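This report refers to the structure that appears directly beneath it.
Excluded from the complex is one protein chain; the other protein chains are retained at their positions.
Letters A and B mark the chains as written, and numbering starts fresh at 1 in each.
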Amino acid sequence: MTTTPEDTTPPAHLVLTVEDLAVHVPTEHGLLRAVDGVSFEVRAGRTLGIVGESGSGKSLTAKSLLRLHPAAFRESGRVLLHGADGSGADGTDALDIMELRRDGPMIRAVRGRRIALIFQEPMTAFSPLHTIGDQIMEAILLHRTADRAEARDICLEWMLRVGIGDAQRRIDQYPHEFSGGMRQRAMIAMALSCEPEVLIADEPTTALDVTIQAQVLELMQELQAETGMAIVFITHDLAVVAGTCDEVAVMYLGRIVEQAPVRELFANPQHPYTRGLLRSIPRFGMGRDERLQAIEGTVPQAIDLPAMCSFRDRCGARIEGVCETAEPRLLELTDRHQVRCFLHDPDAPVPDQPVGSTESTASDPAHAPVVPEESPA
Amino acid sequence: MLTYILRRTLMMIPVVLVISVIVFWIIQLPPGDYVSSHVMELQKEGEQLSAAEQDALRERYGLDQPWYAQYLAWIWGILTRGDLGYSFAYSQPVLAVVERYMATTLIVAVASMVFTYVVAIPIGVYSAVKQYSVGDYVFTTVGFLGMATPNFLLAIILMYLSYIWFGNPMLGLQSPEYAAQGWSPARVLDMLRHLVIPVVVIGTASTCELIRVMRGQMLDEMTKQHVLTARAKGVKESTNLRKYSLRAALNPIVSTIGWSLTAIFTGSTITAIVLNLPTQGPVMLDALMAQDMYLAGAWLGFMAILTVIGTLISDILLAWLDPRIRDERRARA
Partner (left out) sequence: MAIPSRTRTPVEFRRRTALGALGGMGLLAVAGCANSSEGTAAEEVEAINQVEEIDSSEALTESPMLARRVEAGELPPITERMPELEDIMVEPVLEQIGVHGGTWNFPTRASQEGPWEIGKPTEEALFRFTPEGDGVEPNVAKGFDVNDDLTEYTIHLRKGMKWSDGHPFTSADVMMWWDSIMRPEVFGRSVYDAFWSTDPATGERAMAEFSAVDDHTVQIAFQHPRPMFLERVAIDAKWMFAPAHWMKEVLDEFIGEEAALAIAEERGYEDLEGWYESACYYYWFWPDRPMLRAWTPTAEPGPEQVTWERNPYYWKSDPEGNQLPYIDELSLETYQDPSHVELQVLDGHFDIGQFEFSSFTLLQENAEKGDYRVVQWETADWYSHGIQFNLEPADQTLRGLFHDERFREALSVAVDREALSEQLTLGLGAPQQSSIAEGRPFHQEGWAEKWASYDVDRANTLLDDLGLARSGDWRIRPDGEPLRLTLTQESEAPQAGQFEELLKHHLEEIGIQIDVQLVDGGRFGELNDSGQLQLTTRGAIGGIHPIFRPDTVVPLRAGTPWHNQYGTWYASEGASGVEPTGDVMELITVYRDMSAQTDPAQIDSYAEQIIQFHQKNLWALGYTGPVPRLFSVSNNLANVPTETTFADEFRDLGHGRPAQFTFVDPEAETA
């Protein structure tokens, strides 16, 4: 295993700790385990990227953080929001969002104020019947001041800050009068105007074209540097992740299958899924006849999954007799890099051996399956 | 916006004129004319009109002219003198007849509309918010029953129930003892009591329809992204419902107010006959049957104008309420 130089900056204080978050949805076909035991940490000033294909449960995770799901969705786990100075890192003095009454006054005090959420489609995220200004000010009036004039000033200030020129005129315009990029900026203004500690961005640039995308991403990073807020960046676009995130968690079928600092992940992907994702990105220098290597198969539905590795059927590195027998657990390869795979599990069940055998093949290089490695270019 | 309204208003005029021609032509299509039905009526009373007397009557009413001559004379009268023509059956100017029944017609129509909107909107919202709850199912069932039952049948049922329970079938709009008096709180109360059945009957079908539409609209709106955004901002559920979902859901409904006025004017005729209401509907039905041309023509023309104005109002309201449409029209205008 190659290693990358350790990140030597001291970790920033914890803002959000998610422990074993699960969202189970009862459907007519069975229980859909959309999010099945997700844990991560979010730190001030840092960007955590959550990557996965559609169906991986990343959006649901994001919404769970603010309890935005309907009552029919069964949520469990803990989402701890820490005090502003990081106190309560050990669990005390932290607010467990999961304990709050859904839509009650306490959670409403968190929404928009301490945790803000921005969405993928800025057009539909705004009400077409109300002005942009009205909608941005709504958050401000809820959380910062009751004075309309003051709220308006704050709104204008933020609009300018996110790069919406001519804010005086624009503030009274309707969403349909804004371009896509402008709207996303407005959305960011709306989210940040209350100066939250955490910004959760759910695919904020997917609907934008590339140049605008770059602008918006730049803007987000600037604001992060200015305000010190944490960002949780949810996307399926690995290129964006590479450019913006400090840490990445890869989700597959409701679980985190690998989590590592960004460089480490790109340099040293350990999970077959991660590797497959990285391989499937088109790159400069590929020959014209080279085919993209897609991961075979499609994402199954997370209903009535058998007790085995959820990626097994699509995994090129599956171990017969091992991967289908049990679910792999999350292992710490280093203190920053975790992976959920039998390939790295010293206690993985042994194929064709009676259960309980102490002999393992994992530590024996001669028996370890060859894992094709490719170092990033 | 103003140019838009102006343009639409000007376009109204040729539309109404064309409708009035068609209406006039259709009214005089059935064989015979007012005099022939009048003569049959008189016969029943024991009176006879000789052929000469009938001809004289025809000449007096201008019924011996071809229909387009009658029409032109009539239109000319309207445009130059505001004279809507003469009702043969009432032996009075059409305007006098219309005026006599206008007040009661408006009262019933407006009351029905108010009832419809005031009842339907809250129930529709409730049904959407508590989708699939017991309440939702109850309202749905009652709603479908209401829509399926013909107005006149509902009127008869309610009259019957009123008779059985209260000993008074509540016909008409006013108890006879109040009719001659001046206005007093007791009289108003009496009228309100009499209004219950007509308003319920006339309003029911449209109320039920509106509930369904409202429910559908609300369900639609409630799942929209911006509702989620608002919730994520920390907006209260009730505010969210009202400011975003309800407001948006009301748009298409408000914009149909224009039409429903016409529907209420016309749709209540049979109900009015069953309930003995002194409104325009039965008067106009009789006018059509007796071929009382100018009265019927005036009324149908009025209906046409109402519809056209109603549509215009709907469009104006829509533009006023929805900024996207407003701009689209502004761009086009």
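The rule is simple: contacts are C-beta pairs under 8 Å (C-beta built on N, C-alpha and C of every residue); 3 or more make two chains touch, one makes a residue touch a chain.
The model shown is predicted, which means the values in this text are computed figures rather than measured ones.
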item: Touched by the hidden chain, restricted to displayed chains; value: B
item: Of B:P14, B:G46, B:G82 or B:G182, the residue in touch with the unshown chain; value: B:G46
item: In subunit B, positions touching the absent partner; value: 30-33, 36-37, 39-41, 43, 45-46, 48, 50-53, 56-57, 60, 86, 89-93, 96, 100-101, 104, 159, 163, 167-169, 171-174, 176, 179-180, 272-274, 276, 278, 282, 286, 289-291
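The rule is simple: only the chains that are shown with their structure count from here on.
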item: Centre distance in Å when subunit A and subunit B are each reduced to the mean of their C-alpha atoms; value: 57
item: Residues of subunit A that touch subunit B when the two form their complex; value: 63, 66, 68, 103, 108-113, 116-117, 119, 121, 124-130, 135, 138-139, 142-143, 174, 176-177, 190
item: Subunit B - residues contacting subunit A, complex; value: 224-226, 228-237, 243-244, 247-248, 251, 321-324, 327
